[in-house]
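Omission of a single protein chain aside, the complex is shown with its protein chains in their original locations.
Coming up: chain A.
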């Protein structure tokens, strides 16, 4: 089973829920947690494990070979992303703009733009006593998170059986990286907080999940800190509220140190139990 933990708004507690839930579930089941927030991966800060595998992740970009090139300009013409440009008697490639569509390369009459791998980030696989953890980490300056996210998901699909519970810690927002992290999942947990910002971004996340035809439910974090808008909205829309985690400064303090919460705070463990029961019932 695959479960994505997403949010719309940043800083609502995705990583807190992901790391604690995976550790909690791993006591009784095979679990792998994947940090797909590749722009700012934080889960590792909460999980201590041994590195058992790592690899560089690439995207394919064209590389100009001038020998056979006739400077016909076809590559520049077919590229919709301005990643290949003819300047004088040279072809310039801008790898950060390239979407790896292969059109310039395969439509080149002289095969002068072979696709070559270029590093965009790293994948690391750690193992703790009973939990597998895989992290994607985008190199600074790389613009596109999606190719890296999809490679981490591919790795998880290859390495882990159907029976393993797969938890994906998604990036914030509602655009391409979140879609990539959510679309293959069986269920999406949307983490929000009970403030107008939390509500506004939850609505955007809900609409995105509806476009993707995803099953989803809501966890309200820091419950009690703001107002009742989120609960009223979920009730009006018939969206299940899976758990409410009370606002508690002690949670923030444990989080600040990189510690797991549920071994120390009873209410938090109760909420995890509710989440586990809910997703256990999703088929």
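Everything that follows uses one rule, which is that a contact is a pair of C-beta atoms (placed from the backbone, for glycine too) under 8 Å apart; a residue touches a chain by one contact, two chains touch by 3 or more; residues count from 1.
Keep this in mind: contacts and distances are computed from a predicted model.
Comparing "Nitrogenase iron-molybdenum cofactor biosynthesis protein NifE", "TerB-C domain-containing protein", "Homoserine O-succinyltransferase" or "(4Fe-4S)-binding protein" against the UniProt entry of the hidden chain yields the protein name "(4Fe-4S)-binding protein". Although one chain is not drawn, the whole complex shows that of A:90, A:106 or A:232 it is A:106 that touches it. Of the options A:90, A:111, A:207 or A:237, the residue whose C-beta touches the omitted chain is A:207. Touch with the chain omitted from the figure is made, among A:1, A:29, A:225 or A:241, by A:225. Residues 8-12, 15, 37, 39-40, 42, 45, 78, 80-81, 99-103, 106-107, 138, 140-145, 171-177, 179, 183, 193, 195-197, 200-201, 204, 207-208, 210-212, 222, 225-227, 247, 249, 252-253, 255-258 of chain A touch the missing chain (whole complex, contact as defined above).
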